[in-house]
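A selection of the complex's chains, in situ.
Going by the order they are written in, the chains are A and B; count residues from 1 in each one.
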C-alpha cells in the first residue's frame, strides 16, 4: 500500500459550513456553531466553506470569520480544519482570490493559522492547475515562516480534466519542483461534475457516476491519499445515505461529505463494524435479515416457504418448488445465507489467524454455523472459509480505520464505548500490532 | 467547462449513409435521398459513409458520389456534413486510401468542398495515429488553400488503444506541431470495439460497455469535444433505443448514431425536455408513471395498494403491509415519487433562480407538490429542493442544448413549435443569457 504521510490515514466525514451568512446579527453563526461540535457529531475534517456554500459577496467577510472563529475555538475542535477557498481552472481572477483568502486565513497575527490543517481547492483542472494551487500554498508557507509542505491540500474532483489528472498524480507529486506531497483528500463533487460532463437525467437527479468514484478511489490508493464522496442532497433520506456509503465502501471510498451534524453522525458510524453480527438470506434480488431468537435465526419474509414432506423437505422460492433431502436443503440455504460479522467476530478471527501464523500455519479454516428457522422448520448450516495472509490483510481495513479513529478522536471514546465493550475496544486496538 | 471551439456545441444525431450501392441504376441513391432530409428527420451530423457501410470495391465510386451529391444538395442541407473515409491504425495502405478519398472530396473543382464540415476517421489507434490523420488533413488544407485547422476531424473509438488515447488528448491537441484543435466528435463504435476487446456474449449481442461510454464522455469533457454513442442495430426496437439514449444522457453522452431517418427523429427529440411534466412512483425495481386526472396523479398499477383504517392508513407494497398515519404516509410516498419536469417547469425554475440571484440570494427552495391517488385514497405530498448556483448550472445543460439546436437548425423551428408554445420557446432562448 502506498504510504499515507499525514496524521489521519482515514477520513470518514467532510462537513462543510457557510463562512458568512447575510442578514444575521452574527454572520459567522454557522461556523461558530459548527466549531463547537464534538463526539459523533464532529466530523473528521471540518470545512469552513468559503466557496459554494457562501454567497460571493460575503466571501471576504467569510475569510475573516474563519480567522475569528478558528482562533477562538480551533484549539478545542476535535477534528482537522480545512477551509475551502475559491478556485477555478478557467479563471486567473478566481485563483488569485483563492490565494488572498488563504493569505488572510494563515496570517499568524489572526491566531487561527496554528489550528488550520490544510485547504480544500475546488474546481481544479489538469495537473498543472493543481500545481498552481500548491505553489500559492508554498509561497504562503515561506511568507509566514511555516515549514514547507506542512499545510495539507485537498481537491474537489468536479471535471473530466481533474478525473484524468488523478492518473498523473503519483509521478507528478514527487517532483522536486513542487510540494505536492502535501496532498491529502480527493473529494468528488458530483453536482459540478454533472455540469462539466453535460449529463442529463429526466428528473434532474444526479447520475450515480460509478466510474468517477472508482477512479477517485484508485487515485487515492495510487498516491497514498484519502477518497471522499460528494454531498448527498436529500438530507431526510437517511436510508439512501447509508446505502450510498455502503456502495462507496465497496469501492474503497470510505469518506463522504456531510451537510448536517445528523449526516455527520451517520457517516462517522457507517464504516465501523456493527455491534452484533447478523445473518441475511438472499432470495432473488432481495436481502432479508433474519431475527435472532434463542440462538436460532428466524426467517420472517414470505418469498420463501419450507415444509417437511416424508423423509425430505419442500422448499418453495417464489413460484419454484423443490424437493430436497436434508443435506441438499442445508446446502441450498447455505448458498442463500450471508453472515455480517460484528466487531467482536472480526477481532476473534484476526486473533485466531495471528495465533495460527505464529504457530507456522499460512492458512486456516474459519467456521461459521447457524440454525435457520423457516416456517417453524429448523435447518443447520455451516461453512468453512479459508483465511490466508491476503484474507487477513483485506479484513484489516475496518480495524485499521477503527484504530485511526480511536487514536485521533478521543472525543469519540465515550460513543465508541457505548457501541462496543471495553474488552473489545482494547483487543481491537491490539490486532495487527 | 473546456471551451468548445466549433459552431455546434451539441450533436444529437450522427446519421450514416452508404456512398455507393452496387446493382442500382444510381449508385448514389442512398446519399442522394439522405441529402434531401430536413426537419426532425435530418441529423445534426450527416455522415456519407465511405467505410463499413459501403463495399470495398465501391469506395472509389463512393468518393465521387459524395462530390456529386454534396455539390448539388450540400448548400441546402440543414445539418453538418462529415464523410467517413477509410483508415486503419495497422495499415499504411488503408491510411493512404483514406488520404486519397479526402483529397477527392475536398477538391475545390468538384464543388462539394465548401459544404463539407469535416471528416470522420475510423479505427484509430494511439494518439500518434490520430496525428497522422490530422497531418493528412493539414496537407489537404494547404494543397487546396483552405485555412489551416478549418476542416474538423472526428474519430471512431473502436479499440482499447484509442480508448486510452482520449486521456492523452487534452495535452496533445494543443501542441504547435499539429492542428488537432480541429477535433470535433468522439464516436464509440461498439461492434469493432467488441472485436478488438475479444468479448464474447452467448447470443452474440453487443456487451453494454458502460466504462467505454463513460471514458468517451469524459474524454469529450476534458478536451472540449462532443461524445456520440455507436449504432443501435435493432431498428424496430424504438423502446430500447430510447432507453439507451436515457442511459447515455446520464453519462453526458448526448449524441447517438442513427441508422434510419426514423432513428434520427427519435434521437433528435430524445435530449429535449418533455412538453409536459409527469410524476412517477418507484415501487421496488419498477417505475410507474401516474395518470394526471383533474390535477391529481392517479396510480393504476397493482404493486401498491392503500386503504384508510381508523384514523390512519394501510399501505401495502408487494407483500409488505405498513400502518401509517397521515404524515408518515405522505413522507413514504414522497420518497417513492419523482417528478419529471417539462421544458416549461425548467424554464420557470431557472428564471426564478436568476431573479433570486439578482436579488442577492445564493440559494432558494423550489417547491414541488402533488395530490397522489391510490385506490381512490388521496394523499398530498410536497417537497422543497434547494437550488444554488451549481444546481442551476447543472440544470442548464438541456436548455443549452435546446438553444444550440434552435440557433443552428432553423429547419426544426416548426417541429419545435409543435412541441412547445411560442412563449416557452422565446423564454427558453433567453435563459442564462
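As a working rule, a residue touches a chain if its C-beta (ideal position, glycine included) is under 8 Å from a C-beta of that chain, and two chains touch if they have at least 3 such contacts.
Fair warning: this is a prediction, and the values are worked out from it, not measured in the lab.
Summary of assembly composition: all chains derive from one sequence, 2 are present in place, and the complete complex in the structure file consists of 3 copies.
By definition in this document, only the chains that are shown with their structure count from here on.
Rotation relating subunit A to subunit B, from a C-alpha superposition: 120°, rounded in steps of 5.
Contact residues on subunit A toward subunit B in their complex (touch as defined above): 22, 52, 54-57, 90, 126, 159-161, 163-164, 167, 191-192, 194-208, 211-212, 233, 236-237, 285, 301-303. Against subunit A, the residues of subunit B that register as touching in their complex are 1-2, 167, 170-171, 210-211, 214-215, 217-222, 246, 249-252, 254, 271, 274, 280, 285, 319, 331, 335, 338-341, 360-362, 385-386, 388-391, 393-398, 400-401.
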